[in-house]
Every structure is written in structure tokens, then in C-alpha cells.
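One structure is given here, and the rest of the page talks about it.
The other protein chains are all here in position, but one chain of the complex has been omitted.
To keep things simple, chains are lettered A, B, C, D, E and F as they appear, and every chain counts its residues starting from 1.
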Amino acid sequence: METLMAYVVGVMFAAAVYMMLRRSIVKLVIGLMLLSNAANLLIFTVAGMKQGAPPLIPEGAEAPATAVADPLPQALILTAIVIAFGVLAFSVVLIHRAYEVVGTDDLDQMKDTDT
Amino acid sequence: MSLAALPILVPLAAGALSVAFWRSVAAQRAIALAGTLILLFVSILLMQQVHSEGFVVLHMGGWQAPLGITLAVDMLGAIMVLLTGITGLAIALFSLGDTPERHEKFGYYPLMHLLLAGVAGSFVTGDIFNLYVWFEVMLIASFALLTLGGERAQMEGAIKYVTLNLFSSAIFLSAVGILYGLVGTLNMADIAQKLGQVEDTGMVNVVAVMFMVAFGIKASAFPLFFWLPASYHTPLVGVSALFAGLLTKVGVYSLFRMFTVVFDHDVAYTHTILLWVAALTMLSGVLGAAAQFEFRRILSFHIISQIGYMILGLALYTPLAIIGGVFYIMHHIIVKTTLFLVSGVTYRLTGTHELSELGGFYRERPMLSVLFLIPAFSLAGMPPLSGFFAKLIVIRAGIEAEAWTVTAVALLVGLLTLYSMVKIWAEVFWKARPEAEDGVQRPEPRTEGLVWMYVAITGLAACTIFIGLNGQPIYNLAEVAAEQLMQPQGYIDAVLEGRP
Amino acid sequence: MLIAVLSGFLLALIAPAVCAVSREWAGWTLALLPAALFAWFASYLPGVMADGAQVITYPWFPALDIQLSFLIDGLSLMFALLISGIGTFILIYAGGYLKGHPDIARFYVVMLAFMASMLGVVLSDNLISLFVFWELTSITSYLLIGFDHEDMNARRSALQGLFVTAAGGLALMAGLVMLGTITGSYALSDVLASETVLSEHPWFTPLLLCVLAGCFTKSAQVPFHFWLPNAMAAPTPVSAFLHSATMVKAGVYLLARLSPAMGDSELWTLLLSLFGGMTMFLGAFMAITHTGAKKLLAYSTIMALGTLVMLIGIGTHYAMVAFATFLIAHSLYKGALFMIAGILDHETGTKDVSEMGGLARLMPITAIFTVVAALSLAAVPPLLGFVGKELMFEAVLGAPVLGGLLIVLAVGAGVGVMVAAGVIAIKPFFGERRETPKHPHEAPVSMLAGPVVLASLSLLFGLALFIPEQALVGPVVTSLGGAADKVHLSLWHGINVPLMLSGLSLVIALAIFAFWSRLQPSLAILREAGGRFGPEAGYFRIMEWLTRIASWQTRVLQNGTMGNYLITLVMTTVLITGYTLLSQHGSTLRVPVPALDSGFAWSIALLMLVSALFASITRSRLGAVASMGVMGFSVALIFILFSAPDLGITQILVETLTVILLVLVLFRLPGFIRLSSPLERGRDIVVAIFAGVLMTLLILAATDLQFFDPISAEQVARSAPDAHGRNIVNVILVDFRALDTLGEIFVLALAAVGVYSMINLRAEDQRS
Amino acid sequence: MNGFVFSLVYAMLALALFMATIRLCKGPSLPDRVVALELISSIVVGVIGVHAIDTGVLSLLDVAIVVALIAFLAAIGFARFIERGGPRSD
Amino acid sequence: MIDLFIAVFLLSGAAFMFLAALGILRLPDLPTRMHSSTKAGALGAMLIMVGVVIGFAEWLAFARGAAIVLFIMLTTPIAAHAIGRAGYMVGVPLWDGTIKDELRDNYDLQSHSLQSERREQEPGKDREEP
Amino acid sequence: MNESNTLILRTAALFLMPLQLLFSVFLLLRGHDEPGGGFIAGLVASGAVVLFLFSYGVREARSLLRVDPRDLLAAGLLFGLASVFPALLVGDPLMTAQWWYLPMPGGGTLKLSTPLIFDIGVYLTVVGAILTMVFALSQAESDA
């Protein structure tokens, strides 16, 4: 399964980069979404994927009956998802405001700040 | 009791309280002052603790490393926290005088506190993923501060800033994931210890390089720095100064942390890359500045070139070089903040950052002129200011390591830095203020609150002079930091103490 | 000693207060300090004459071997005396010259700081603290040259001076660090006493070049000489002090100081002789092409500096004696002449000597002492300048290399300065009276004091040669490693070759002087040619290229196009990481075909591919958003299928809320327009594929490897008993790694504050 | 429980997901895409249910509850967007 | 026996979902596709939940299953209503085979107001009085 | 026009919203043992309010909530921070979980703990943050 996911994540990264390279700021944001999803899946994949063994302990037990999936990467990903959500929410509003102020969603028309 | 958590908790609490007191700007101002003062106080205490104990470790939640998150402050961390405290207080003071009410009403102070929290968190944490979290806290606080005000330039700058930094975050996160896959732990000391046992270092190098790229972007190293000149000149000056002083240094700090304590397995490979990066960063930054004619843009490009010096210290990887790098960081944070704050005063009095429109300050405000000259010459490495010793140590380390090319570059860049600083000096201070264009009325200079701004600038300039005239104690701190970094076993043992 | 050196800085700090209190007497008041210092330094003379060097050390930065240590021997003491002595008169003089100037207090501040720095340079025993003072002289001189700061010319000249000297300074810094590293000590006295034979060290050549670069730029040697005449934009007291008597001699001082340690190398001798000789000749030649009094003096100063450097290079006993004598003579007459030049422009309102004439009757005292000083400059007996010149010829005749060339250059230089001396002494004061912008009077006492005393000393020392011989020249020669007891100065050595050379010079000089005015136009052409092709043009070309390269680099790198930034970032990542991966891990890297173990997972993977690709190619904005919804569900399903229910829930919730936010925000944005050309798209696709391939390879490489068991096993084990929670992921989030979560909620809060402010600040702006 | 049955169920659900995705991509109008997305969320509920019983992990049903309770908000959001007069070309 | 029940429910649920998907892929216009997705999707999910509840055969599973069914029945039609209405309002074209449209005339595109008047030509013919 | 003028949606929202809120509290409280927790619960609760907002408009949603979401945010952050310090009272390192078992009328015991306080902080922050954003956006939309 990890092998398959390796390819999928690769495609996601590629798509993310491609989207971020578009001149439309809206595509940029979608690229960012893809990027964070891809990074999360990368962690999930590299940590090893296991079916049917969520890291839950049955009621009354002290430990899971069988070996469970590694909970730590899951916690990391969860944190990363929420952080990405916050960042994304901000970015979305940012591009909205940028569009309002600049009057275009073309990134190539947003280079006044550089030389 | 370990004080390691306080540099995070104090600004976090100040930030949360500021949000709670959203409706009262007066309360927020009071919290801003109190919060940063306490942060400075706490950082001094922490420095004392580190000084006397060597390492200050705190296992959050009582979970022994590497089970939970362990905060681990060594001398480098303590230095960085102290600088955060100093800069934070200076920025708070400056902000009290300079921040327009419309910014104050819309979250300026909470954002400032939380930015400081993110920065301090990055410095004290001993956990690689926790570092990521603090990076993000810092990052999104900076996003918000960058866009506060909503002007066109800010938006345009922010989009680049946000995108390129998020790319960096994604690489950082991926690298953490892969690293966890390899060694199954997130605690830096634990990682370092385990990597020490790995024989097949090929993949470790790959991860190291990924971290290098991620932190290189944050540190604005060549060729990853674009976001910085695109954005740093756009927000309020206080914000610029905070960014200029602290943000990129978090990237540099992380490079120092990772490429001494954690990735010291194949220095010949990793640090050679860093050496090239250092040289090119110094050069391209300073050349960028030479092409600029706007106060803050010049300063922004110089951040990049100065980052090169710090990376050079790391890349040479001799004790003296590391000392130089650390010393350089200390010096640079203070000096660069001061310079940006000075630009704030000139902006305040003229409403422009364009060199061609500025002028006459030497005659009108000799005090300000001195306050500019001190950090400016310091930045250019002129004696007997802090920058001179910083540069001297790095150069000396370069010569002792016989790294002729980078040393030559470092020297040349010093000259070009001086050129830029003198350019500003001549245009903003010496030159008579040009007459306004026909019909364009200069805004009346607003002088209320100027006192706060001067207090901040003067304090920082005093630090520069202090480091310059009395560099030995500062050097001693850097030396301890370098020793700890070059012999990471002490750090590892302190963190993993009590583990089988 | 420390107080002596630093007192200048301290006085500088309170100079504004002193000015405010003592008003027009400020110059006199402040001059008390250098006068006192002079006396104090003079008190060291007997000791130095008797038993040589003395080192006084104060700790400063021991870790870097930086001491505030001071070496007092003949050489440093002579310089210290010159600096404090001439400094005294300069301060007094400035009081008159700048009387009523609004910035006079600032002038005193910087001037005093400069003087202190200069004392630091010549007295420091520590290489680094020497360099500190060295750079301080550059900075203060920058501020002094640009004193008239609203004049663009002054600013430009100041920059030029600073740029050239600072460039040299940086080289010097490298050189000094090398020196310290080689000898293992940064104490000058240790370096001089070191057993290490410097010239045999592999670093010697770079070391030498660095040191020479520093000294040559500071002392205005060809080809770095051009900044010095331009520095005449400074007020005259500055020129008199910095650009004649002191700062420019810092380079000379350091060369002399290091000559015992480095002078044994052939390269040293060759370079110093050659550059010194050339500078000497060029300075003299350029002097006669100028009519401005200060410019003329400036070039003659360059001539003198060249002479001194050449003498150091020659390095024989005669050369050392000549060096010391010439240096003293030069400081005296040049200081005097500069101050006189200042008097002239102060009184007449012009700097051009050719516009003056017949002033002797109006300003008799000035005229007399001008003649005295000029005679010394022209090396006429019995003035000290003559003695110096004779000794110089003597030394040149004994030069170990380039002998013939140096003789020609020396004679030429002699001619030049004689003409210059004639011009400065005769043109303004004698001949027909010519009208000048201001009506001249005799200068006030404050301004006359300096020229009178210095010119008198030129005469006095020439007549009483035993004074300089025993008090100054002897000790200097000692500290240069020579034998003091062989030093004998005298006016008359009989008719010998040097005397004949002097005579020859005089004849040619008289000829040129007679035709000086008529020669001017053709000289002007030469001057112009020099301006167009000379080193100064080179400086401007360098500055222009610097700007051009800088703006080119900025155009290429920081060009504002986000796509380029991102491509650079991505490709940097790909190349550096990919290279590392393939070179370090390539042999074990496998690229397998995924197994068909879970058909359903396969179809989810397919869904993800479809939605990713669709989002990339669709022109429907909300179609792309909707396909991100599919992506979100697919990722959630992956999480759910592979044992991460919490992640699945979170992913779905976040995806839903993201979609909501997107539709709340997007609806005023325009649809996608195809903005990029097919070529750009092709490029972007290639970049994207690179990125994707890299990540795939990374994952493939990483999944194969696991060096250690994850620590989470312990978290699983302790979750229920110790943390009282059965959902291990949640336990990690709120207990084991609660700090992460704490940071994370602040991220959310920040995002909320950011969004809130971005929107409402704008709304409020629109309302008002 | 028969593995074949699960395979069949998974296959049908996978196909269903796939067809819905095709509709989502094809559009042609935004409401068409939203309908497809809405269906996908229903199918996801089904998938989770099947997977829960397949692996015997009851807790997975909680995920399904959340999907059933919340996922439709996206559709409401889209609908609102359309009514507000967002660009029709989508 | 129980396995059989489970299999039947799961298979039929999956089949309805499959049909729903096929429906939205095949059917010619927005409203008809919504018919397919709303009902068949909901029914499919319910059937699968029944299978799940039987499979787990415990109270917790029943509670959850019931909750899921309830929530689906609450949310699906609302979403459908919202989308359908929105689609109709912005004039998503109807299939050519649509035989009747009583809404179009009563809807004011400008004010978004929706009248209740029926078309004049057939006053109250096939409607029972309330 | 900010609220949807559809009667069906409005009425349904009245049914669904309490259900969602309740469910969110449920997810919050048992998150330590089963899938759920502060984030997830907070997201669900935000979803509930968003549904209400979509149906009734931002003004109604504000008055329903009674407190400004920004204050929820602040409360959440302060709760989160507050959970860090009780450990100090018993001399444990910061953030060490503290558990209190309170006997309840009716025989049960109430398990209170700092992780729970923390999770509540997370919950409030998530709700506050999302609603702050959504309200601001909707407000801007309706003002425009």
C-alpha cells in the first residue's frame, strides 16, 4: 500500500506545484490545499499503513488487544491538518482582499512591491 | 524549577489576554508593555539558569523525553530567548508610539505577542515537530501582521510571503515525517543520539538536506530568499523591525540547531553545501541592496547578506566559527531592529521611505543621526561596534580554516554593506531635504509618541555599543553556546537523563 | 596611557557643551587637551631616547587576544607628538576658520574623535585595536570630508574617500588576522619579536598584499591616490590635519612599523619602492597642473607620501634616517601651508591661486611664514626640508632595486615640489595686486598661530639639527631596527651627488616656474586625460558596474514574478535533495510497482489522481473547489481505511468548512482565465513532474528504511494506565504532546484574528 | 462473513464513487457538481459502514455520523453561493 | 443465517448507491439527477446501516446506526432542496423531455420572490381543496 | 439579503442545529476514550452555527450566540493556558495532567481533569476562531 501511496502523493505534489505556478491566485490557494494534503499523506505513508487497527483501547482494557497503527503520526497529522486549515482560511481571505485591492487575480500583475 | 516554558507561556498569555481585552485599546497597550517586560525579565532569569546549570530541561506534562515534548534550553537557546525579550520590549515601546489606532483596534498587540511566542517557542523547544508548530504560530502571526492595514503593496507582498513560506512548511513537515519514519522519534536529542548509531547515512543526508532547504527558506538563504525583499518593506515599521530582527533568525537558529546537534554525521557533505550557500547569500543580498533606493528595501536586502555571515559561521564548523555565527546573530538582531526603527522615525516625520524624497535629518535631528550611525556602522562591521567583532570572529575563523574564497566574499560584502549604509546616511541625513513637488503637500509630521520610539531606538543602540565596547562577556556566552553545539553529547544527556 | 588615548573621545562627547559654554574661545579651550597630551608625550622622550620601547597593556577582549595595549617607542612617539602638537594648532585654527559656523560643535566632536583615533593607531600595540582605531580614522575622516554635507560634491568625495580606505581597511583586517594567526599573537611587539620568518610562510604573499592594500589606500599611493585631492572638499583645518600631517600617514606608519618584520622580503622592497616612487613622481607632477591652492598642496602631499613609502621600501640605514627626517619636515611645512591656504581662501574668498596676487602688503605676516614653509617644501637650505630631501636622494642612490628608475623619479618629483612651492609662495603674495571676491586682511591670531609656529620650527630644526636628530630621528631609526648612534644630520655634506641632483632639480624647476602660466592649458589637457583614463575613472567605472550588476541581479532574481520564485524554490529543492538522494542512497533505491493488495484503496487512489488532475486542468473555479472536496473525502477514506478514524473525521470536517469558507470568499472573484502561454505551461508541467518524482522517490526510499522502533509504542502502553484515556491519538494531543496542541489553537486564533482584521479594517476604512 | 461479498460491495461502492466523480468533473453546471459531491458524501457513509463491519471497528461509525451530520453543509454553502449570484460560468 | 441478512443488506445498499451514481452520471438534467442521488443515496446508506447494525448486534451499534439513518434522512433532502432551488433559480436548463414547468412563471428573477398563483388556463382542476 | 429566504432550510436548521451542538458536546466529552476530542467537537459545533447562519443570517446568528465569537476565542485560549498551571500546585512539571474525581448525586463520579479543561479550551477556540472568520466574512458580504 505504501508503494501505491508513494505514487499518489507524488502526483499530488506535482499537481500542487503546478497549481501554485498558475498566475491565478485562486489556483494558488487550491495548490496550497493540495500541498498540505500531500504532506499529510506523506507522513501517513512513511510511518507505515495498517488496516483495521485504530489506536483505540477497548473499554476496561489497559492496552489494545492487538498491535495498533502508530498513533503518533496520526496526532501529528491531526495537528498539521488544523494548522493547515487556519493557514488556508487566512490565505483564502488574503487572496480575496488582494483581488479587491489590486483588481485582478493575475499574480503577474502583483509585482509592484519588488523591483 | 525549570523556567524553560515561561518564554512561551508569557507571550501566549499576553496574547490571549489581549484578545480578551479586544475592545479596550488602553488595556491592550498596558498588556503589551507588561507582557514584553515580563518576557524580558523571564528571559534574563532563564539566561541565568542556563548559565549556572548548563542546560535547562523541562519535560512538559511530566513525560520523560522522548515520550512527550521536552523543552531544552542550552546557551544558544537562552541567548536567542534573551534577544527575543530585548527585541520584543523595544518593539512594544516603539509600537506604543507609532502604531495607528486603526491597527491597534484590529489586533496589532495580540499578533505581536503571539509572534513573540512563536519565536520564543522555536528557541526553547527540543522537539522537532513542536518546532514546526511554533514555526507556524510565528508564520501566521507574521501573515496577519503583514497584511494589517490592507494596502496594495502589503497584499502583493503578503501573497509571495505566504506562498513561499508555506512551501517551506510543507518541506519541513515532510522532512519531519520521513525522519520519524527513519528513527521513530521526534525529540531532537533522541534523534541525534539515534542518528549517531546509524551506519548507512545516505538517507539521513537526504533528510538533512530537506531540513536545510526548509530552514534555508525561512532564513532567506540564497536562492530561497525572494519572499523577504518582496514583503518586508510593506507593513508598519514596527512590524518590519520585528520581522527583520527575529523572524529570519529563527531559520538561522534552526539551521544551527539541526546542523550541529542533530546532523553532525557527515559534515563534509552538508556543511560544504552550507558554505556555498553562505557565500552566495552574502553576495546576492548585498548586491540586491546596492540596487535599491528605498530605506527599508535596502535594509531588507541587507538582512539576506547578513544571514550569509551567520551561515558562514555554521558552515565553517570550527569552534571559533560557531562562536562567530552566534555572536553575529546576537549583534544582527539588535542592530537590524534598530535600523528599521530609525526608518520608522524618518517615515513618521516625512511620510516616505524613498531616499530621494528624504533628507535633512542631520541638521534637524542630530540625535537621530547618531542613533542611525551607530547601528549603520555596526552593520557594516565598523569598529568598535558590535558588528566589527562579529565580522572579525567570522573572518578570523575563515582565515584559520583557510577558506579563502568565502572569506574574501565576506570581506567584499562588508565593503558593499558600508556602501549601502553610507548611501542611506548621505541621502537621508546629510542631504538637504528636497522641496516637495508642486502642489504636493507634505503631511504634517506627527510627533506625538515620538518619545516612545526614541526610547526603543536608544536602548537598542546602547546594546550595540555595549556589545562593541564590552564584547568579552557576550563572547563568553557565544563560546559556551558553541561548545555545547560542537559537543552535543551534553545536550543529549541533559535531555535524555534518566532514560535507560 | 589609556586615558591619554581615550581622552579625545571623552572630550568629543562633551565638546558640544564646551562649545556652548566657551563660545568663540572653544577652539582655544579644546586645544588645551592636545597641548597637554603633547607635553605628556614629550615627557616620554627621555625614556625612549634612553632605553627604547615600552608596552602598556589594558585588557579589553582577551578571548580574541584583543588588548588595549600601547607601544611607546621612537616611531610611535614621534607620530604621537606630531598628532597632538599639530592637533593643538588645528583646533585653535578651526576656531577662527569656522567662526560662527552653525555646525562648529559637531566639527569639534568629530575632530577630537579623529585625533584620539589617530593617537590610537600610532600607539596601539595590538593588531586588532590598531585596526579599530584605523577604521575609526576612516569613519571620522568621512564625517569630516563631508562636513559641508549639503553640498553634493562634499558627500561624493567623502564617500569616495571612505570607500577606498575602507576597501583597503578590509584587506588590512584580513592581513592583520593572518599576521596574528601566523605568529600566534596579536601583539605588535610579539609579532616584531617573533621567531617566525614571515617571508617563508606560505601565506606571506597574500598577507603582504593585504597589508599593502590597506596601507596604500590609506596613504594615497598610486593607483589609489585619487581620493585624497577630492577630500579637499573638507574644511581647511581638516585637510591640514588629516590629509597632510596625520591620517594619510597612518599607512606610512604601519608600513614603517611592520618593516622590521616584513621588510626582509624582496617582494616588499620591490613593491614599496616601485609604488612609492611612482606615487612620488605622479604627485609632484600633478601638483603643478593645479591652480587651486589646496589641490596643489594635496598633490604635493601625495608626492611626500610616495617618498615615504619608497624610503620604507628601500629600507637601508640612510632610507630610515631619510624617512624620519622627511616625515618631520613634511608634517611641519605641510601643516603650515595648508593652514595658510585656508587663510587665503578665508580672506580672499577664492581657492584659485592664479586669481590672487600682491597680497604680501595686506598680509605681511602670512606672507613671511608662507615663504619660510614653502622654502622648506622646496628643500632650500637651511630649512629642515632640505635636509630631508638630501637624505632622500642619498637613500635613493643606495636603493637595492630599481635604482635608476627611482633616481629619475626622485629628480622629477623634486622639480615638481619646487614649482609647487614657488606657486604657493609667490603667486598670491607677490606681483601685481589682483581683486578677489573678498577684501583680504591679516588673519586673526588663532589662524596664524599654527603656520607661524610650524614654519618657525621648520627653520629652527634646520638650524639646530641636533634637536630632531636626537629627540626624534634617532629613536625612530631604533624602532625601525636601525642603529641610532649612526644617525647624524647635517646641512652640509660637501658637494656630492645628492646636492647635484638638488641643483639639477632647481634649474628645471625655475624654468618651469617661469612658464607656469603659459604651461597651464597644456597641463590641463594632460590633467583631463588623466581624469578620463586614470584610476579615478576606474573607481567610477567600478561603482557604475557595481550598480549595473546589482540591478541586473535584482532584475533576474527578484523580478516580482511569483512563478519564477516558486520555480526557483522547487527546483532548488528538487536538485539538492534529488542529488543527495541519488548520490547517497541511489544504490539501494527501489522503484517497485505497487501491489494489488487492496482493490478499494486502489480505487480511492484513482479518485485522488482524478481530482488532483481535474483541479489542475479545469477552468471552472468552483469545479476545482468541488474536486478538492472529492480529494478531501478520498484522503479521509484513506485515513479511515488505514486505522485513523480521528483523522478521517477531522479531514472531512475541515474539508467541509474549507469549502464553506471558499464559497463565502470566492464569489466575487472572476473565473479562471488562461493566463499563461503554452510554453509556460510546458515549463510548469516539467517543474511539477520533477517535484512529484522527487517526493515519490523520497517516500519509496523512506518506507524501506526503519532504523529504530517508534517511541509511540510506549505511549500506547501508558495511555490507559497513566494518562487515563483510551483514544491514544487524543491522549497524545491533550496530554503527551499537549504543547503542540496549545500552539495549534493559537494558530487558529491567529488565523481568526488575521481574517477578522483584514476584513473589518477594510470595512471600517470604507465607512470613514 | 464471505470475503467475496465484501469485495463485491467494495467494488460497487468504488464504482459508485467513480461515477459520481465523473459527474463532478463533467458538470456542466455547478449544481451538478454539488449534487455529485453530495452523493459522494452519502457513499462515504456507506463505505465507512461497510468498512466498520469488515474490520469490526465499531468506532468507525462515529466518523459516519459526523459525515451524515455535517457534510451536507458544503452543499448548502454552494447553494447559497449560487443564489448570491456567483459567476454562472462555473 | 445472520451473515446472509448482512450480505443482503450490504449488497442491496451498495447496489442502490451504485444505481444512484449511475443515475447522476446518466440522467439528462439537474433535477432528475438529484432524484437519483437523493433517494437512492439515502436508501443505500440506510440499508448498509441496517446491515451494520445486524452485523455488530449490539446496542451501541444500533444507536449509532439509527443516528446515522436519522441524520441522513434529515440532511439529504435539505441539501437537495437547497441545490435544486438554487439550480432552478439560476436557470440551469431542464431536459428537453420535461413536460411541464409551473414554477418558472411565478418566479421573479430580480426579487427572488416566488408567487403562489397558478396558471390561469387550468384553475384548480386537478387539485383537491384543502 | 444575507439569510436564505427558504422556509424549509430555516425550519430544518432549527431541528438540526441543536442536534449538531449536542453531538459536538458528546464528541468533546468522550474524545479522550473514543474518536472525538476538542477539535472535532469544535468543528462540528461551528458547523452547527454555520448552518444557522446560512439559514437566518449573520445578525440572527450573532444574537443566537449572545457572546461575540472573539470572546469565545479568548476564553478558549485562556482555558487552554489555564490547564497548564494546576500541575504547579502539586509540584509537577507544567502541563502534567491532574485528575479530580468528584462524587455526583446519584452515585456516579464526575471525572474532571486538566486534559478535559484543555480540550474544552480547544473546543472553544475552534468554535471561536471559525465563527470569528465566518461572521466577519458574512458581515462583509452582507455589507457589500
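The criterion applied here is as follows: contacts are C-beta pairs under 8 Å (C-beta built on N, C-alpha and C of every residue); 3 or more make two chains touch, one makes a residue touch a chain.
As a working rule, contacts and distances are computed from a predicted model.
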{"item": "Name per UniProt, for the chain absent here [options: \"NAD-dependent formate dehydrogenase delta subunit\", \"Aliphatic sulfonates import ATP-binding protein SsuB\", \"Multisubunit sodium/proton antiporter MrpE subunit\" or \"Phosphonate ABC transporter, permease protein PhnE\"]", "value": "\"Multisubunit sodium/proton antiporter MrpE subunit\""}
{"item": "Those residues of subunit F which, in the complete complex, touch the missing chain", "value": "5-8, 10-12, 14, 17-19, 21-23, 25-26, 30, 56, 64, 104-108, 110"}
{"item": "Hidden partner chain, residues of subunit E it touches", "value": "16, 19, 22-23, 26-29, 31-32, 34-36, 38-40, 42-43, 59-60, 63-64, 66-67, 73-74, 76-78, 80-81, 84-85, 88, 94-95, 97-104, 106, 113-116, 118, 126-128, 130"}
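Here is the rule we use: only the chains that are shown with their structure count from here on.
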{"item": "Chain centre separation (subunit E, subunit F; CA means) in Å", "value": "32"}
{"item": "Centre-to-centre distance between subunit E and subunit C (centres being mean Cα positions), rounded to whole Å", "value": "80"}
{"item": "Residues of subunit B touching at least two other chains", "value": "12, 15-16, 19, 60-61, 129, 133, 136, 140, 143-144, 147, 150, 159-160, 163, 167, 174, 178, 180-181, 186, 229-230, 291-292"}
{"item": "Per-residue multi-chain contacts in subunit E, two or more chains", "value": "71, 75, 78, 82, 85, 112"}
{"item": "Chain-level touch network, classified as line, ring, star, complete or other", "value": "other"}
{"item": "Chain pairs that touch, as defined at the top of this document", "value": "A-B, A-C, A-D, A-F, B-C, B-F, C-D, C-F, D-E, D-F, E-F"}
{"item": "In the complex with subunit F, residue positions of subunit A that touch it", "value": "54, 56, 59, 78, 82, 86, 89, 93"}
{"item": "Touching residues on subunit C, where the partner in the complex is subunit B", "value": "60-64, 106, 128, 131-133, 135-136, 138-139, 142, 146, 149-150, 152, 155, 158-159, 162-163, 166-167, 170-171, 173-174, 177-178, 180-181, 206, 546-547, 549-551, 553-554, 557-558, 560, 562, 565-566, 568-570, 572-573, 576-577, 580-581, 584-585, 588, 695, 698-699, 701-703, 705-712, 714-715, 718, 735-740, 742-744, 746-747, 749-751, 753-754, 756-758, 760-762, 764-765"}
{"item": "Contact footprint of subunit E on subunit F as seen in their complex", "value": "1, 4-6, 8-9, 12, 15-16, 19"}
